[in-house]
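Sharing a structure below in structure tokens format, with a few things to ask.
All protein chains but one are shown in place.
Residue numbering begins at 1 within each chain, and the chains themselves are lettered A and B in the order written.
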Amino acid sequence: MAALTIQNVSKQFGATKVLHQISLDLADGEFLVLVGPSGCGKSTLMNIVAGLEEPSTGQVTLGARDITYLPPDERDVAMVFQSYALYPNMTVAQNIAFPLEMRKVPKADRVAAVKKVSGMLQIDHLLDRKPRALSGGQRQRVAIGRALARSPSLFLFDEPLSNLDAKLRVDMRAELKKLHMRTGVTTIYVTHDQVEAMTLGTRIAVLKDGLIQQLATPMELYERPSNLFVAEFIGSPSINTADATVDASGTVVLNGVSTGVTIDTAHAGKPVIFGIRPEDLIVVDDGAIDATVTLLEPTGAESYILVDTAFGEFTLRMPGPGDFNLGDRMKLSFAPSKVHVFDKATQLRLNT
Amino acid sequence: MSSVTTATATTAVPPSKKPSTLTLDRVWLYAILLLFAFLFLMPIYVMVINSIKPLDEIRAGNLVALPLAPTLEPWVQAWSQAQIGVQATGLKPYFLNSFLMVIPAVLISTALGALNGYVLTQFKIKGGTLIFGLVLFSVFIPFQIVLIPMAKLLGELGMAGTVKGLILVHTIYGIGFGTLFFRNFYAAFPQELVKSARMDGAGFFVLFWRLMLPASLPIVVVNIIWQFTNIWNDFLFGASFSDYSSYPLTVALNNLVSSSTGVKEYNVHFAGAFIAALPTLIVYIVSGKYFVRGLMAGSVKG
Partner (left out) sequence: MVGVCVYGFIVFTFYLSFTSSTILPNFNLAGTENYERLFSLSTFYSSLQNLGIFSFLYITISMLLGMTLAILIDQRIRAESIFRSIFLYPMALSFIVTGTAWKWLLDPSIGLERTMHLLGFEDFVFDWIKDGEMAIYTVVIAAVWQTSGFVMALFLAGLRGIDNEVLNAARVDGAKSWRIYTRIIIPQLGPSFISSFVILAHMAIKSYDLVIALTGGGPGRATWLPSVFMYQYTFTRNEMAVGAASAVIMLVGIAIVVIPYVRREMRLNKGGHA
């Protein structure tokens, strides 16, 4: 159990800078999710924390120790890989016991640890099998078991659910969360799936192009994204956006209609981007936006309705089957407090 | 929250130093590798420098010393004047023999190997796996086992002791290897391409000629290199089936070197050996990774 600090870490491969001045603090027992599109640097950051790569600059500390240049085995960190990376020539039991063997833990203790961990993960009936005789989900549990057996100070998960099929992924997600609640080990979890990020993390760091775009709790990210990228990345279906302007009084104006949102008058005259999430668009008789239904996507519990407006296509989210048909006309409105305004040039959030 | 969090105000933990990349282990590593590289290069180094020394230098001095009075005389000797068997023609005519023997053999066996590989993988043949097994086994057999009957066959065909006979022999035994190479390659060929071509109406030859063959250029190269090297370097068939007018280069070289009469002209021997080695060495250096692929394909997957 320990707190992790990453300070000003950057990584360069030749002329390409993959990570720029990353800093973040994890409290003991926290579950931090690193999320971002491919190539954003999250795996590199993970490797640096694990000790599989060295940072070009910066420092990593775990508890009271500086681990920046320590080899992986001296860091007291355990990692679960995307491909599980099980040792193909060893049985499940040997796989789980391997890190303990490397630390010269006596045999009796190793056996006990394997038993405990495999019971927790419900793989105790597979102990004598080799990895090639296991299903994807089983292999993944073995990989987790191998990491758990060491009782490390820090857990690293590198996209562990990406190789599982959709249903299994959802089940395993819940299991991982329960596991964390039970063991309380500080964890960093990397994924490109924003749903996983939202459901699992106590805090989420959104990365893009080697920079942290925002580091916050899931709800904060959702309700107060700090820039356009975060707003569009988090939330499915994505946030609806449209170009807008700011008048002299600081009010955001959408196609000539006032949105009721006011920002700093310093931005008067500048182009901005207006954003509203699908569930925040309300159908009312006197709404300011005209819309025509172009597509219906029912998912069972709710429906996504695509409409055509003067500003392009918007998506609405409605419970149940939705009461609309193709070609229906409607008027939309929204609450000013649910609006997100971004500067068109810098993409930064402008309203609080 | 702002876009990028700032670091904590103070560094509680003193930073550690970045370790050096040049450790003792790396030094040992390179040292050992260099030692082995030296051992591996030594014979050819000896061969080359001694091939340009006059004979008395070799006898007086030691093999690793550089020549004091380098001369190309041994090379000239080896090429055109040395005594091979009963004639003092040097290695030149036999060099030619080898070429005449190798080129047709390589081309024909590659073509047939490709055809065989194609047939074996793209068409359901009864016992296809068995044929594969038989072909695979056939490349391992000791060629001694076929020497006698082959000699008889060549005699009956009137090809005993001729270059043509050698071409035939090498072609036949080269087909085995070729079949294997191409079979393995075609087995991994994307089936969707073949299926869609078939649906478009491609028949046996069209499929082969227009689809698979053009795509198999790398393996054709590999095959050619492998066959060339093996056939050029062969000795057993050459020694068994040729007479002194049709010796391939390897046999001629051995003749030159093993003659027990007279003065042993080491320098000429070395020059001759190097001449014999040159073509395959050049092929090796030029083809690099194709050569390696040939080696690997000849052995195993996984």
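The definition used in the following text is that contacts are C-beta pairs under 8 Å (C-beta built on N, C-alpha and C of every residue); 3 or more make two chains touch, one makes a residue touch a chain.
Since the structure is predicted, the reported quantities are computational estimates derived from the model, not experimental observations.
Every shown chain touched by the omitted chain in the complete complex is listed here: A, B. Contact with the chain not shown here comes from a single listed residue; of B:V27, B:V64, B:A88 or B:L157, that residue is B:V64.
Contact with the undisplayed chain is limited, among B:I52, B:A105, B:V135 or B:V163, to B:V135. Not every partner is drawn; the one left out touches subunit A at residues 50-52, 71-73, 77-79, 81-83, 85-89, 98-99, 102-103, 146, 150.
Interface residues of subunit B with the unshown chain, by the touch rule above, are 29-30, 32-33, 36-37, 39-44, 46-47, 50, 58-59, 61-64, 120-125, 128-130, 132-138, 140-150, 152, 172-173, 175-176, 179, 183, 186-187, 191, 194, 229, 232-236, 239-240, 250, 253-254, 257-258, 266, 269-270, 272-274, 276-277, 280-281, 283-285, 288, 291-292, 295-296, 299-302.
The working rule: only the chains that are shown with their structure count from here on.
With each centre defined as the average position of its C-alpha atoms, the distance from subunit A to subunit B rounds to 54 Å.
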